[in-house]
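A single protein chain has been omitted from the complex, and every remaining protein chain is retained in its original position.
Going by the order they are written in, the chains are A, B and C; count residues from 1 in each one.
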Amino acid sequence: MLPNLKVENLSCVRSEKAIFKNLNFEVLPGQNLEIIGSNGSGKTTLLRMLLGLINKEEGIINWLDEDNNFNEYRSFDCFYQGHQMGIKNMLTVFENLKLTHNAKGMSEEDINKCLERVGLYKINEMASDLSVGQKKRISIARWLLKDFKIYFIDEPFTALDDSASDLIKEIINELNQKGSSFVITGHRSSNINATLIEI
Amino acid sequence: MGSPPLFYRWSSKIMPWLGILAIIFLSIGLFWGLLIAPTDYKQGDVYRILYVHVPSAILGQSIFMFMAACGLINVVWRAKISGMMLKSAAPIGMSFTLIALVTGSVWGKPTWGTWWVWDARLTSTLILFFIYAALIGLYSSIDDKTKADRAVSILSIVGLAIIPVIKKSVDWWQTLHQPSTFTLTSSPSMSPDMYQPLLLCVIGFYLIFAFTLTLNLRNEVIDRERSKNWVKQIFVN
Amino acid sequence: MLENFNNLLYMDGNGLFVWFCMAFFVLVVSLNILYAIKKKRQLIKLIRSL
Partner (left out) sequence: MLLQGTDLQILTQPLLRFDMKSSVLDWLGIILKRDLIIAFRRSSTYITPLVFFLIVITFFPLALGPQESLLSSLAPGVIWIAALLASLLAVESIFSEDFRDGSLDDFFISLEPSFILVFAKVMIHWLITGLPILIASSLAAIILYLPLESFVPMILSLLLGTSFMSLLGALGAALSLGKSAILSAIIVLPFSIPTLLMGTSVVTFSLNNQDYSGFLMMMGAMLAIGIPLLCLLTVEALLLNYD
């Protein structure tokens, strides 16, 4: 089974300090990858470099394209969620999901189903007066809008109560069955079945 | 020339020559222009300011074109050296534009009795001065050097695109408001022996620019590569 | 050719302006060069102390 993403000796130097040195890993469909590192160890930089937000100096990042050979340019959409979860405070919970390009062509009850799955059904206030936990749930609901081959999530498990982290593990397993894989960063392993990488 | 150590050694060889040539050309050009060239029948001797004003105005613009070219290379190919060139050329371009402005206004006093003349060329030089100030202001506001280079390169490309539009619209603006077109440096019937020293001065100005640019560029290279060992070898032993 | 010296300075009334422009030009260019040299000395001192 060919991996969707293959990275060979990727390294990044920031102001003469090697943040990470020749990383090699693969992301197979349905498999997860966890990047563990302390604060400021370059986890976010790595994610952004994979997605092309940051210019990579050395190393090879290859993506699998339609006719199964590796290509430098990514030809499928990915999902990225950074530290700030992209929640608009001036929009209601429903609007935060509806007014995104992933939710194109989705009917009302599809979106409500996603909200229900995350435990936010029938909460229709402005996002600004929700707790951080509930805001995290909105961002989790966004994962369910459209199926992606790879989800890049930056520290999903930080500042989360147990019920929410169980919910995340459930959803990750569910989406793994469907063949999509997760690349997650964190301070310590969150014991979902994923290959671990130390930075 | 791309790799910094190569550039540093190559430039230390040509620096003295550049300096001597610049001084030769400048001194001959200015001496000839200020003392030997015949006095102009209309303006008398005050037209000799032309030998400083015109070259510095020409320099102000051509340095900006040079910076925009470096900016384009830096944005498209991410060449570090062109970013450094951009940064070290900016202050020189700004000071030449300043010289052009000051000499232009000083020239206006004896000939038209006012310190500042809203002449088309002087106004576009003033706008060019503001664009230089914008570039240097942007550079100093970003801490990371390579990002600051890239931001200033992007702005210099916009500058390159807008400069011809500025010159055209300022010319329209002048004909619109002062139909009596008295262009300041309408290079009156420049007799050859008035024109030759001007040419020498322009070449001298370009050489002075090249000299100062290499000086600044070498500082910039050392500054950016200070932790590399080729820099230590040169200065520490 | 300007024969005598004071005519050179006087330049029928506008000598001050012409020589001021010359001086301003020399001043600005030398300021640039001196600043570059000062910066180089600072850098060398910094590298030596590193």
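Here is the rule we use: a residue touches a chain if its C-beta (ideal position, glycine included) is under 8 Å from a C-beta of that chain, and two chains touch if they have at least 3 such contacts.
Please read these numbers as outputs of a predicted model, since none were measured by experiment.
Of the chains displayed, those contacted by the omitted chain across the entire assembly are A, B. Checked against the full complex, the candidates A:N32, A:Q81 or A:Q134 give a single residue touching the omitted chain, namely A:Q81. Only one residue from B:L21, B:I58, B:L98 or B:I127 touches the chain missing from this view: B:I127. Touching the chain that is not shown, out of B:V46, B:I157, B:M194 or B:I222: B:I157 (per the contact rule at the top).
Taking the complete complex into account, A:M90 is the one of A:M1, A:M90 or A:A159 that touches the chain left out. Residues of chain B that touch the chain left out of view are 75-78, 127, 130-131, 133-134, 137-138, 141-142, 144, 147, 150-151, 154-155, 157-159, 161-162, 165-166, 168-170, 172-173, 176. Within the complete assembly, residues 48, 51-55, 73-78, 80-91, 95, 99-101, 104 of chain A touch the chain that is not shown.
As a convention for this text, only the chains that are shown with their structure count from here on.
Each of the following residues of chain B touches two or more other chains: 227. Chain C contributes residues 1-2, 8, 11-15, 17-18, 20-22, 24-25, 28-29, 31-33, 35-37, 39-40, 43-44, 46-48, 50 to its touches with chain B in the complex.
Those residues of chain B whose C-beta lies close enough to touch chain C in the complex are 30, 34-36, 39, 44-46, 48-49, 52-53, 56, 91-92, 95, 98-99, 102-103, 106-107, 109-110, 208, 211-212, 215-216, 218-219, 222-223, 226-227, 231-232, 235-236.
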